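For this depiction, one protein chain was excluded, whereas all remaining protein chains were kept in their positions.
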Amino acid sequence: MSIILQLRRIVMITVLALGAVSLLLILLGISPLTIGITLTKGSIFSWLKFNHVLTIWIPLLLCSCGLLFTFRAGLWNIGVEGQVICGAIGATLVLRLDNTGLPPAALLSFALFTSFLAGGLWGALAGLLKTRGGVNEIFGGLGLNFVAQGVVLWLILGPWKRAGMASMSGTDLFPRELWMWIPPGWRVAPAAIVLVVIVFLLTGMILNATRFGLKIKAAGFNPQAARLFGIRPDLVGFTAMSIGGGLAGLAGGVQVSCVYHRLIPSISSSYGYLALLVVMLAGYKVTPVPIICLLFACLAAGSIQLPITLQIDSSLSGVIQGALVLSGLLVYGLQQRKSRGH
Amino acid sequence: MIELAEISKNFGRVQALHRVSLKVNPGSIHGIIGENGAGKSTLMKILTGFIRKSGGDFFFHSENIDLNSPKDAREIGIGMLYQEPLDFPQLSVLDNFMAGGTDFSPGNQRTILAKLCNNFSFNLNPENKVEELTIGERQQLELMRLIRDGAKILILDEPTSGISEKQQELLFNALRSLKDDGAAILLVSHKLEEIELLCDEVTVLRHGKIAGYQKCPFDREKMLHAMFDILPVSQPPAIKHIAGEPLLNFHKISSKTGRSGLNSVSTTIRSGEVVGLAGVDGSGQSVFLKSAFGLLQPDSGSISHLLEVKTRAFIPADRLAEGLIPGLTIREHHILSKESGPIITSKSGLAKTRDAIKTYSIKGTPETEIENLSGGNLQRLLLSLISADIQLILMENPTRGLDVQSAAWTWKHLHSRLGAEEAIIFASPDLEEIMEQSTRILVFYNGSITLDTQTKATDYQQLSRAVTGEDSQKQ
Amino acid sequence: MEISIPSLVAAILVMAAPLVLAALGETLTEKAGVVNLSLDGTILLGAMSGFVIASESQSALFGFIAAAATGATVGAVLAVIGVRLGQSQVAVGFALTFLCRDLAYFLGNPYARQQGPQLETLPIPILSKIPFLGEAFFSHSLIVYLSLLAIPGCYYFLYRTRQGLILRSAGENPDGCWARGINPLRVQIIYTILGSSLVGLAGGAFSLAVKPGWGHPQGCEGIGWIALALVIFGGWNPVRVAAGAYFFGLLQLLGIYFQDYFTTIPAQIFQVAPFPLMIFALILINLGHKSKDRKLTGWIKLLSGRPPKWLGKNYKQA
Partner (left out) sequence: SSFSAESTYPFGLLMVGPANDHGWSQAHFEAGQEMEKVLPGTKMIYIDKVNPADRPGITVPMLVDDLVSKGAKLIIGNSDDMKDGMREAAMTHPDIKFIHISGDDVVTGKAGANLSNLMGRMEYGKMMAGFTAAMSSKTGKIGYLGPLINAETRRLTAAAYLGARYAWTKIRKKDAADLKFKVSWIGFWFNIPGVTSDPTLVTNSFINSGYDVIISGIDTTEALVVAGQKRKEGKNVWAIPYDYIGACAASPEACLGVPYFNWVPGYTQMIGSAMAGKWKQEFLWLNPDWKSINNQETSSIGFKAGDALGEKAQKGLADFQASLADGTLNLFTGPLNFQDGTVFLKDKVTATDDQIWNLPQLLEGMAGASK
């Protein structure tokens, strides 16, 4: 598609979504302009705030990369939340190990690796339920989300409770040396940024420039025909679910090792659901994903300013995100209808 | 009663119908014949309002009318039995019978259904799910539904493909009695025998235009001439090889897949053979091919291949839906079809793709997404994907949707690549194609092989009897 | 805790009422071939609008009307983008879920934790005096009666009326519908809206009767996903879907009682149990389909149900 057409689409989506939200705000007697300024100021106008944006951007982009795999394979991976949680549990498991004798850097790497494995296993489970058990992946993913949420609560209030008393604030903090290094004046671990950039580049490369990526695409577009090319669609789908789960798990690992330094009940922070919105708005394409993640992260981080400075409920940022995705779908639909010539 | 005047229809750039005019009279059966893709179904669907015409007029009792939806058509008593059954397989017979009707009273409708069944000597259980019925029974049900709805103009689109002899007889009797009651009937068919048996008049369509019209009694030669213009010159293939080593062995294979499944099928395919699978659609040919390729696992019996999977290729009937991957480009298909390294660069497969585009004269560039190719080009692409080391080519309807020239080209190509080590197995609904292209013929009837013969040793008459199940001598 | 069966039954009936309404609404929509994934958000938005309108008008009835209208509006958005314009219904539903949820919190914020009208219980004069049954079934609020009546109502509508047959046929084969003179798109649009209005009503049932009040958290976050799961679990049969809702309620209640008997097992285990159980049941059903054992298959068939053939696909008219 030509650049001009794409730009026009982006403009249409933005105008539609922001127009609708602005209208709502005006009806409520709130100035959309003030809101816009507040959100922008609150997200990118200071180094610290931009750091906060990045803190959200990293796990969100990891989850979105995972979803790119599963969407390519034609699967609805609704279980991302659960996969993030499992990754977090995996990382916590490693970081709680005593007397490993390993240097902190090695243990941290091992923890991240474990989070990838754990998330991958949870994703694979949903994949297995679908391919072997005949359980619809939407339902399986959802069910597994609830199960993972239950498990993490149980771990925090039970076996992994704080010394002294179980608390909603999560498990005990890991020893300081097991916190991912953050330079003074920063709020986000450079290692996590490097990790997510590498993951994103790898995702793009695997999906667009490898035989395996092509296989995923083929299995997603037409599983029946893919078999004629020697592709096993169920195996490919299962692998995609595992990778998707693994990347979501990695997001959980980052949450634990770089952000919270412990396991908390809502460790997944709804990134799983948010990432679904991101990838849908991106039209399931790779390139726009980091940009949309950044936009969503800015909205999430900037929305904190709404109650502070304007005494406005910050759910507004979620409204804007939802409106963007919905108008995206509307615009795609209208354009397709036009090109079909009705 | 109803008249079509200069009806045209185009699907995007495809002109399916061009100024077709037709008249249908009460108390008569009007046949429509023509080769595959002539536009018969399209014309009928326009007449029921299922799809919209691009130009032309309808006259009902000399009055110009609109037919914008099946609802409009039903109001003036037009009812159609579609080529692919448009019913609700998961619902019961009774629900299907009532669907779309105005009267919803199960008790009442059950009685009406029973009465109709009785009239036509059909036998249907109202509680059964429709998916459990045979194609013939599904047609019977639809027919009764149309009659219940008071259809006075009945359209039947190839009602006899895929049904048994007995069901066909029941159907024809029903049609005759409807005709006697004053209904106007349009019967679409490929089969000249049917037309001769039933129809009072016949219209021949070719390439979307009227190519001939006759009244009973019909002149068979003229009809064929109208259908095909130049009668297809049979080019007996230059058969170079005699049957050699066995490549594929079926031993008592049974399967429940498909309309009729497979019942204990045993046969051996040898190198150098071109085996044509004949039979009414859905008699097991397709299950046979898919099992041979390995797409389907049989429920019992054993298949032994003397070939690796990599040396088999399968070309399904529905190329776009089952054989190729819409969304991918020509080049991507070529990359997938050949073993290569894990990384794809901008050059991967490019040379090969260009080569294939040229050799197979595919209208497109390596980056063309394949859903933009025409049927003929899709077939060429599929053939180009078969690499040189393939030894067993399995095809469903290899020339479906191809014009005479493309079809001839395809066969020339296939025969030219057939060496002493290779074999081709193909299914086709067209007996002439089978007679012309194959060295050996297997006839399928109801999931069994009812005739297995060298082409030389048989003739058209024997084959057509075998296909309809009359001639069930096993060899 | 001592268990009194009638009051236990009554409690389950009340708690499950919104779940039944939402799941039945989704059943109607899905039977017509459309997946509406927005339930979780729609319920919250319905709860909010129901509460706000009821508070402003001091009438629970207006609240319920508003809740249903809210649901219908959400359904209409899905119908336009996901049915009419042929976009992925799952995607639209998902986006709507989150949009509606946040919209509910945003718009409802000024009304949080205020006292508002509630639906009063309305024991049915003579019936409520019947021992056992009276307390269990006939001493509820209108919305609970509605949820109880909706089950046979929905079943009757789907399987015993002409419109119901049209609905089902649109979900099975829209082309077949069109050939019979029915516009399947129109059918799908109507039942997307109608089903969603039941979902909105479920929201109202929460904020005006079952868990009266509005706030953040509302206490029904997540219930929409459960309703969706129940539709699959119930095999798209309204009676079994509703039975699933009551079963879910029963398990929740048992979880509370089990706490006393299995004091070492954390509370969360009992509450999460329905999901693995349902997944397990679905696997059994699937294996039952594959198995060649006739006896087993017969049993499993009782439990199983197939999705409408066209579920979630977009219909493009010829």
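Labels A, B and C are assigned to the chains in the order they are written; within every chain, residues are numbered from 1.
Keep this in mind: a residue touches a chain if its C-beta (ideal position, glycine included) is under 8 Å from a C-beta of that chain, and two chains touch if they have at least 3 such contacts.
It should be emphasised that the depicted structure is a prediction, and the values quoted were computed from it without experimental measurement.
Enquirer: Which chains here would be touched by the one that got left out?
Expert: Looking at the complete complex, the unshown chain comes into contact with A, C.
Enquirer: Considering the complete complex, identify which of C:N173, C:Q268 or C:N314 is in touch with the unshown chain.
Expert: Considering the complete complex, C:Q268 is the one touching the chain left out.
Enquirer: Using the definition of touch stated at the top, determine which of A:L155, A:I267, A:L281 or A:L295 touches the missing chain.
Expert: Counting the whole complex, the residue in contact with the absent chain is A:I267.
Enquirer: Need a quick check: the contact residues on chain A for the chain that isn't drawn.
Expert: Listed in rising order, the touching residues are 46, 48-49, 52, 55-56, 59-60, 146, 149-150, 153, 157, 161, 164-170, 173, 187, 259-262, 264-267, 269-271, 274, 297, 300-301, 303-305, 307-308, 314.
Enquirer: At which residues does chain C meet the chain that is not included here?
Expert: So the residues of chain C touching the unseen chain are 1-4, 7-8, 10-11, 14-15, 109, 112-113, 115, 118, 120-121, 139, 210-213, 215-217, 219-223, 225-226, 249, 252-253, 255-257, 259-260, 263-264, 266-268, 270-272, 274-275.
Assume only the chains that are shown with their structure count from here on.
Enquirer: Please classify the inter-chain touch graph. Allowed labels: line, ring, star, complete, other.
Expert: Topology of touching chains reads as complete, every chain touching all others.
Enquirer: Can you work out the whole-Å distance between the CA centroids of chain A and chain C?
Expert: So the centre of chain A lies 28 Å away from the centre of chain C.
Enquirer: Cα centroid separation between chain A and chain B, in whole Å?
Expert: It comes to 48 Å between the two C-alpha centres.
Enquirer: Centroid of chain B to centroid of chain C, CA atoms only: how many Å?
Expert: Here chain B and chain C have centroids separated by 44 Å.
Enquirer: Using the touch rule from the top, collect the residues of chain A that touch chain C in their complex.
Expert: Listed in rising order, the residues of chain A that touch chain C are 28, 76, 129, 133-136, 138-140, 142-144, 146-147, 149-151, 153-154, 157-158, 273-274, 276-277, 280, 313, 315-319, 321-323, 325-326, 329-330, 332-334, 336-337.
Enquirer: Which bits of chain B are touching chain C when the two form their complex?
Expert: Answer in residue numbers: 45, 48, 50-51, 69-71, 73-74, 80, 82, 86-91, 95, 98-102, 104, 106.
Enquirer: For chain B, which residues are in contact with chain A within the complex?
Expert: Within the complex, chain B contacts chain A at residues 293, 295, 309-310, 313-314, 316, 321-328, 332-333, 335-337, 340-345.
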